[in-house]
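Moving on, here comes subunit A:
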Amino acid sequence: MTEEIIISGFGGQGVLSMGKILAYAGIMEDKQVSWMPAYGPEQRGGTANVTVIVSDDMISSPIVSHYDTAIVLNQPSLEKFEPQVKPGGTIIYDGHSIIQPPKRDDIYIYRIDAMEEAARTGNSKVFNMLVLGGFLKVRPIATVEDVVRGLHKALPERHHKLIPMNEEAIRRGMKIIRKMN
Partner candidate 1 sequence: MTKEELIIPENKIYGKPTLMNDTPMHYCPGCSHGVVHKLVAEIIEEMGMEEDTIAICPVGCAVFAYRYVDIDWIEASHGRAPACASAIRRLWPNKLVFTYQGDGDMACIGTGETIHALNRGENIAMIFINNAIYGMTGGQMAPTTLMGMKTATCPYGRQADLHGYPLHITDIAATLEGTCYVTRQAVNTVANIRKAKKAIRQAFDNAINKRGCSLVEIVSTCASGWKMTPEQANQWMTDNMFPYYPLGDLKNTVKL
Partner candidate 2 sequence: MDNKEKDFVLLKGNEVIAKAAIRYGYDGFFGYPITPQSEVLETLAADKPWETTGMVVLQAESELASINMLYGAGCTGKLVFTSSSSPGVALMQEGISYMSACEIPGVIVSVGRGGPGLGTIQPGQADYHQAVYGGGNGDYRTIVLAPNSVQEMGDCMGKAAKLTFKWRVPVIVLSDGMIGQMMEKVELPPFTPRRTEEEIGQQCPWATNGIGLKHRKYNFMSSLEFDPQTMEDRNQKMADKYRQIEAEEVDYELYKVNEDTEYLIVAYGISSRVSMKAVDLLCEAGVKIGMLRPKTLWPFPNKAISQLSERIKSILCVEQCEGQMINDVRLATEGQATVYHSGRSGGMVSSPTDVVEDFKRMARENLSKNWPKGYWMK
């Protein structure tokens, strides 16, 4: 199994940390992982994307030109990465952040209204965990338990009290993701 994922959106949406948590979950499953950010000058609100690869085998190139899954959290990201999803691959987008949804008919298209859900619950910080939950629902490369174990490893002790809230968001995200085609 090899899953090549691009997660892309605005800086501040938790794109990089979502990728990191996903990579940690992969480690918990004894898989090989790589996390490769597109970095630039420090800029709040700039674009951010990260390529995450989770594989049973050694990962050769951390950069790829086509992805199994693209998680796009703003319109420019969708425009950039929709053409780069492999045929038969998956695209997940946030319903609130995308005006023109994906059009391809050779890929699976999923919508998750994570921004709305986060706003509804009054906790915008779990936005990325809702999206991660949605992703794990449609691409079950790791279990929620793996993610929780990964969070324990990734987060410093003083933040461990936040883990249950994140776990809840992941489970909620699994429920609210919808297939669009």
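The rule we apply is simple: a residue touches a chain if its C-beta (ideal position, glycine included) is under 8 Å from a C-beta of that chain, and two chains touch if they have at least 3 such contacts; residues count from 1.
These made the cut because all candidates are chains of the complex that A comes from, given by their letters.
As the structure is a prediction and not an experimental result, all values here were calculated from the model.
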Of all the listed options 1 or 2, subunit A is touched in this complex by number 2
Note: in the complex, subunit A contacts candidate 2 through residues 20, 23-24, 27-28, 30, 32-37, 39-41, 59-65, 153-154
